[in-house]
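So the structure is just underneath, and the comments pick up after that.
With one protein chain held back, the other chains of the complex are shown just where they sit.
Up next is chain A:
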C-alpha cells in the first residue's frame, strides 16, 4: 500500500509518519516530497529540524523549482529581530498567507518537518485544531507531517494520529537498509485498512517494497463471481425466444380469469385476514448452520 500512498494523499488528508530514534523517517518523507514534485505539484516545506541545504541535498535529482522551503531552522522561536518563520506563526491565517503568496493556482501540499518540534512549543489541542482548519480550508491540498513518537506522551501521539487519514509507523527491519512500515489508512466511508510492508529507499528516493510481512495480509472482500449454472452441461437448459413465448402462452391449470382474481383478492367484509408478526424464531440465518446451537 505504500506505493499507492506515494501516488498521492487524498484531498483534505493528513498523513503522519511516525518514527523513533532507531529509524529516522526523514528519508521516507523525502521520498514523499520527491514523488509530489515529480507529479508537478507545489510543495511547501516547514523546516524546523533540518536546514534548507540539507533537505535539498537529499533531493538532488528532483525538480526543485516547485519546492518552497520556509526556513524555520535558523530562528524558530523568534529570538532575533527578524525571524524567517517562528513556531508561533503556526496558525491558520499565517500559514494560508504563506502558502498563497508563493503558490500557483492549484492548492499545494504542505510538508511539516517536524510536528514534534511544534508540539513542544504549542499546545496539542491548538495544533490539532490548526491542522483540522488547514485541511478544511482550500489553500492546502493535503498535509504530510513527521512525528517522533518517542518524544511525546502516548496521549499526544494518539490525539494527533486520531484525526489523521493515514498513519505510517516506520521501524528498522532485520537487514540494515530495510525498514518495516505499518500503515493504517482510514477512508472517508469509515473503512480502515491496515498493512505491513518491508521497504527500502533507493538512492534516487524511490521506494522499493520488498515484500509484505505475513501478519499484514489484508483480507479483501471479493465479490463472488456468479457462475452460470446452465453452462457446461450435457443437456440444454436454455430457452430460445420461440420456446419462451410458448411457455408464456401455456395456460396453467388453476389460473382464473382476471375478474375472478380481483373478486377473490379484494374479499368482502367478514372474511379472515392473516396477521403475521415475525418473532425471534424467524431470525434464522440460513448461512449460519450453528445459529441454533446453545453452546
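The rule is simple: a residue touches a chain if its C-beta (ideal position, glycine included) is under 8 Å from a C-beta of that chain, and two chains touch if they have at least 3 such contacts; residues count from 1.
To be clear about the criterion, contacts and distances are computed from a predicted model.
When the unshown chain is looked up in UniProt, the name that turns up among "Elongator complex protein 4", "NOL11 protein", "Histidine-containing phosphotransfer protein" or "BRCA1-associated ATM activator 1 isoform X1" is "Elongator complex protein 4". Checked against the full complex, the one of A:98, A:128 or A:146 touching the unshown chain is A:128.
Within the whole complex, the absent chain has one touching residue among A:39, A:106 or A:136, and that is A:136. By the touch rule set out above, chain A reaches the unshown chain at residues 123-125, 127-129, 132-133, 136, 153-156, 158-160, 162-163, 184, 186, 190-192, 194, 215, 252, 255, 258, 261-262, 264-266, 274-278, 280, 282-284, 290, 293, 295.
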